[in-house]
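Removed: one protein chain of the complex. Kept in place: all other protein chains.
Showing chain A:
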Amino acid sequence: MNRYPVWKYAIIVIVLLVGLIYALPNFFGEAPAVQVSAAKTTVKVDAATQTRVEEALKAAGLTPDLVTLDAGSLRARFTTTDDQLKARDVVQRALVPDASDPPYTVALNLLSRSPKWLTSLHAYPMYLGLDLRGGVDFLLQVDMKGAIDKKAESFASDLRTTFRDKNIRGTQVSRNGQTVEVTFRDAASLETAKRLIVDQFPDLSTTDAQDGTNWRLTATIKPEAARRLQDAALKQNITTLHNRINELGVAEPVIQQQGLDRIVVQLPGVQDTAKAKEILGRTATLEMRMVDESAEGRAAELSGAPVPFGSEKFLDRSGRPVIVKKQVLVTGENLTDAQPGFDQQSNQPKVDLTMDAKGGRIMRDVSRENYKKRMAMLIFEKGKGEVLTAPSINGELGNRFQVSGSMTVAEASDLALLLRAGSLAAPMEIIQERTIGPTLGADNIEKGFKSVMYGFLAIMVFMCLYYALFGLFSSIALAVNLMLLVAILSMLQATLTLPGIAAMALAIGVAIDSNVLINERVREELRNGASPQAAIHAGYDRAWGTILDSNVTTLIAGIALLAFGSGPVRGFAVVHCIGIVTSMFSAVFFSRGLVNFWYGNKKKLKTVSIGTVWRPKTGSADGTAVVETK
């Protein structure tokens, strides 16, 4: 009755092997490494880069003990930090000839010491959270209202142009918060306008009302369009952050969306928060608008006269006022690249700009209509705008055009950086920030590890003393549980945090419950006079229902934590949930396998080594220990 078929043992062996392989990389520790990643979207890190790096290292007499290449980054591992530092300089010289325009980012990193064959099986160690390795952690909030406001403004100007083109007269278009309001003189033009909006602006929904002699149309952005817009804004902000963080040369940064309007940025190893914030916090949006060159505009620019309606005043970087129209031509969204260079003819520094198709089309139209007029490039930071440059248009512009004029080389590369670093679709602010020093991280990891280890040892000693051989089986099952937990976390490449380690310790406590249930049950069966084999069988069988119920309820709590938790709570919940699942396997299936292996083949089993089985005096009529008379 207590035998497993061969296939069950096969499952156990396979699971153990796989578990072992994937848990293994966590025990090798970390070695210094140099990481090469692309600093530009146009540059790829591939096999050719690998050859270049390897050749450069060879020439310098350095031999990395492992070079790995994965999607987007190349890492070379060294045995000493000395070699690592030398190697970084060598690679930097080989790959980045011009420091002002780096195609690659070369950063110091740590790489698992695990041997090549493990790495080639895609067995990587768990990723350590910042609380365990030190670094900065930011939570950024994206101003979605700002993004929608801006979109509404651009709809307003689009509608204005469309009505003009279609000869709908006597309209007035204005933005009111996130809606666009249009007034008409007669009902007929309102009808035409409505049809036009349905045809050409599928993202807008309209309502109309009559108000005295005026007909009013209110256009709102449809909820699904607003959602799409917000989503796109968030994605673009994440991309922009990626570009900016690349400049910091951080190995393995984490940039993730959290919730609907938040972004988490984690920079391991970075201690200089001020620098990191400065780069992240360039919460800039780039806009190109026409300079108001009407007489009133010029007057305002030169003598400080009132700014004409439909225009705004901004200062340029040297503090001179520039009067700019409110209508935005293109935003940084449409700008794909900006590179500093030299103009061949005038030999002056310039910045080459590349726009996407939509941006190119707009530039072509704008430049045709506004030949010889000035166009301002504005950067908005924390709601304040500044004119980066306001060159005049000297020809028809297209997808690619250049900005040149009185700039120094430094100014040109600065401008290019500001333009290229990309702009954000919506402003962001840092709402949470944590810095964990590297010593604190090392402390945390040591303390967490100790608490798991001592807890585990204490339970193991107790189980072996209390339940003898069955206690040993339980302890082995517990060790397997811990190994599988680590293996699954490594396979998922989950981030291990201190709360995660706490959950691991707790998982040990909870996992032992199943074994205690089983062992107590077996004892009880023996007490009630069952034969050893029958007692083992019944013990496992009857405990199963209870184990299932109690684990499912615990899992419900774990899933709730996972669903609503964030940050540390989530880190806890992931390990907690996985721990429950692995404990079901190890405590029931695996430990039964061990017991069956040991006792299953013994036909005339007299005793089971499960500690004392105490029997009350026979004949006690009441209570737990009812001994059945046979």
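Going forward, a residue touches a chain if its C-beta (ideal position, glycine included) is under 8 Å from a C-beta of that chain, and two chains touch if they have at least 3 such contacts; residues count from 1.
Keep in mind that, in the parts below, contacts and distances are computed from a predicted model.
Q: What protein name does the UniProt record of the undisplayed chain give, "YbjQ family protein", "Branched-chain amino acid ABC transporter permea se", "proton-translocating NAD(P)(+) transhydrogenase" or "Protein-export membrane protein SecF"?
A: The record names the chain that does not appear here as "Protein-export membrane protein SecF".
Q: Looking at the whole complex, which of A:122, A:195, A:447 or A:602 touches the chain that is not displayed?
A: A:447
Q: Using the touch definition from the top, which of A:341, A:398, A:529 or A:567 touches the missing chain?
A: The single option touching the absent chain is A:567.
Q: Which residue among A:188, A:209 or A:431 touches the omitted chain?
A: A:431
Q: For chain A, which positions touch the chain that isn't shown here?
A: Touching the chain left out of view, chain A contributes residues 131, 139, 141, 273-274, 277, 430-437, 439-440, 443-444, 447-448, 450-452, 454-456, 458-459, 462-463, 465-466, 498-499, 502-503, 505-506, 508-510, 512-513, 516-517, 520, 524, 542, 545-546, 549-550, 552-561, 563-569, 572-573, 576, 611-614, 616-617, 620, 622-625, 628.
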